[in-house]
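Below is a structure I'd like to ask you about.
For this depiction, one protein chain was excluded, whereas all remaining protein chains were kept in their positions.
For clarity, chains are labelled A and B in written order, and residue numbers in each chain start from 1.
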Amino acid sequence: MKYLGYVLRNISRNPVRSLLTIGSISVSLFLMMIMLSFLSVNSEVSDSLKGSNRIIAMSSQGFAAQVPIRFVDEVGSMEGVTAASPLSWYGGKYQEQEMPFAQFGIYPEKIFDIWDELTIPEDQKKAFIDDPAGCVIGFKMAEERNIKIGDPMPLKGTIYPFDLNLTVRGIYKSPPDRDGRMCIFNWRFLEEGLKKDFQGRQAGNAGTVFLKIKSGTDPAQVCQKIDASTINSDTPTRTQTEDAFVAQFAELWGDMRLMISAVGLAVVVSLIFVSGNAMAMAMRERTTEIAILKAIGFTNGKVLGMVLSEAVFVSTIGGMIGALGCKLLFDVFDISPYTAGALPFFFIPTKTALLGFGTSILIGFLSGLLPAFAAARLGVIQGLRKVV
Amino acid sequence: MSAPLAIQIHNVTKEYKRNGQAIPVLSGLNLNVNQGEFLALMGPSGSGKTTLLNLIAGLDWATAGDVIVDGLNISGLREKELTRWRADHIGFIFQMYNLIPVMTAQENVELPLLLQPVTRNERRRRAATALKIVGLEGREDHYPRQLSGGQEQRVAIARAIVTDPALIVADEPTGDLDRTSAEEILGLLETLHRDLEKTIVMVTHDPQAASKASRLLRLDKGQLVGDETQAEARNRMGVS
Partner (left out) sequence: MVPIKYNTRNLWVRRGTTLMTVAGTALIVWSSCILFSMVEGLQQSLDVSGDPLDLIILRKGSTNETDGGFELDKADTMVTLKGVATDPKLGPLVSRELLNIPVMERANGSRTNLIIRGLDPVGRLLRRDFQIVAGRDLELGKGEAIVSERLAGRFKNSNLGDTLKVGEKESYRVVGLFRAGGGSAESEIWVDRKDLERNLSREGSVSSVQIRAAGPTDFESIKTVITDDAQYRLLALGEREYYAKQTQSTTFLKVFGFVIAVFLTIGAMFAAANTMFGAVASRTREIGTMRALGFSKSSILFCFLGESVILCSIGGIVGLLATLPLQALSFGTVNSNTFTEITVNFAFGPLVMIVAFSMTLAMGVLGGFLPAWKATDKDIIASLREL
């Protein structure tokens, strides 16, 4: 600790170089945080859903295939299941914007028992249940688009031929790691419309089925039971816990995840070169000085330690600005509205930020190693004589 | 005086500003130098001799007064014009040689010619001639670190004369050399003066170097305190 003053003075003696190194590290780590968070947000959300006591049944043939609506009532009455609702992706256009937010047909009387982290005032919930053409929207979307209760919510179908002319009956609040920009409406309203105007074409489709199970029940067992009951029907299902369901979206990304990780790694290695170079330049300038330190009795170990701590100090500052600063920035500033619906929510998970911060310390250590050993091995006589 | 004037210094004052205070280095200096003279500027540290050399060489501006070199008042030139003027009129010799380490002897000598409208072949030829004059034939492809101090300084002299400048300025040209090398360098300067009739202004501490000059100037505290020919100096010192 008593050498901290000397280390600090060495850092500030060529402030341009130190600042450029810090700048390089912080900019690159900032970027790495964003890239890695694309990958980790999903698993973070998936982790937070463990123990949510929710399971989802979809067709074993994927999203495009049907899960018939009767299935909702069948599994809803199974033992251990406390609530069941269809979750049917509508994917409509709003004011000529293609799929600007998620739209789901659900059972209004069930959905808030299932999604219990979403909160809605009791009177709004009742109004939603009572109005077949009602809908509830997320608070973020209500704020951003300045939509109030009682406003119309017209959606033009793309998957379904029936357009939905809905009225906003309620606004739900959600925690930051849940989509705060959904629009949910009564599934039966879509169904009636399809039956009335389109001879029932595409009707009867529950999309996926969301289930709440009694706490203490083994979700895996319920999943197995459900799949076993449909295996010989026309529409076999694939049932999984909500966290596994969310995790599968990350799986879709496939090799892209590997690519992003590779780029992240390349950035880290690049930073080791960059800050190692800066450190080596600093050492070359100070050759005589290091020789003097040794001449007056500093051991090789002490010199090594001082050079290493200088490198670690500089890159740690870069890590603080880049990694932790990135987390703070995205905690305050929400980019989701600017991604045209590609990211319903985005944040830097604490784990990822800490990983970035830790990486900066590692970069400092690795980049300091070579210059530090060179300084430690420097001969006193040779160093005193060397003219840079 | 029959020969045209190479340098006229008119009432030149030079001050440096430090912490808002003006520190005078030269005050009201007057000096005429004829073409073909070999001038030695002597004096203790801080006497202003290097400052005077810098003014003559167009590296710096006088605070007041006129510096006229080869008929042109260079005090009135702007930075850009002065830079161009130096390239055309001045040859530099420094104490630390100041060769470019990554260039060979030949390339170092060619360097000032890059600023002149000459062809590549002409450049080669002239640089080779200059190296021959300083006695470094066969060393064209050596890098500065492969040469001794004396040889480096000879390359620097070749670089100074390659553009055939009106005036050669030398700042302690022997200051970093051993006795023998210094002698060789001084001999070269003498040759330039005698055979090529170059005007040379040299700052030096070294009486041995000063003894090769045709005229000796002494400065002290920014004033000219002595101005005599070599012959007068010898008489005064009582040496033949």
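Please note the rule applied: contacts are C-beta pairs under 8 Å (C-beta built on N, C-alpha and C of every residue); 3 or more make two chains touch, one makes a residue touch a chain.
Predicted model only: the values in this text are computed from it and were never measured.
Within the full complex, the chain left out of the display is in contact with A, B.
Within the set A:204, A:236 or A:305, the residue that contacts the chain not displayed is A:236.
Interface note for the absent chain: among A:28, A:85, A:208 or A:359, the touching residue is A:28. Screening B:88, B:183 or B:220 for touch with the missing chain picks out B:88.
Of the listed positions A:150, A:216 or A:254, the one in contact with the omitted chain in the full complex is A:254. By the touch definition given at the top, subunit B reaches the unshown chain through residues 54, 57, 59-60, 79-80, 83-88, 90, 92, 94, 96, 98, 100-103, 107, 111-112, 114-115, 159. By the touch definition given at the top, subunit A reaches the unshown chain through residues 16-17, 20-21, 23-25, 27-28, 30-31, 34-35, 60-65, 91, 98, 156-161, 202, 231, 234, 236, 238, 248, 251-256, 258-259, 262-263, 266-267, 269-271, 273-274, 276-278, 280-281, 285, 339-340, 342, 387-388.
Going forward, only the chains that are shown with their structure count from here on.
Subunit A and subunit B, compared by their mean Cα positions, are separated by 70 Å.
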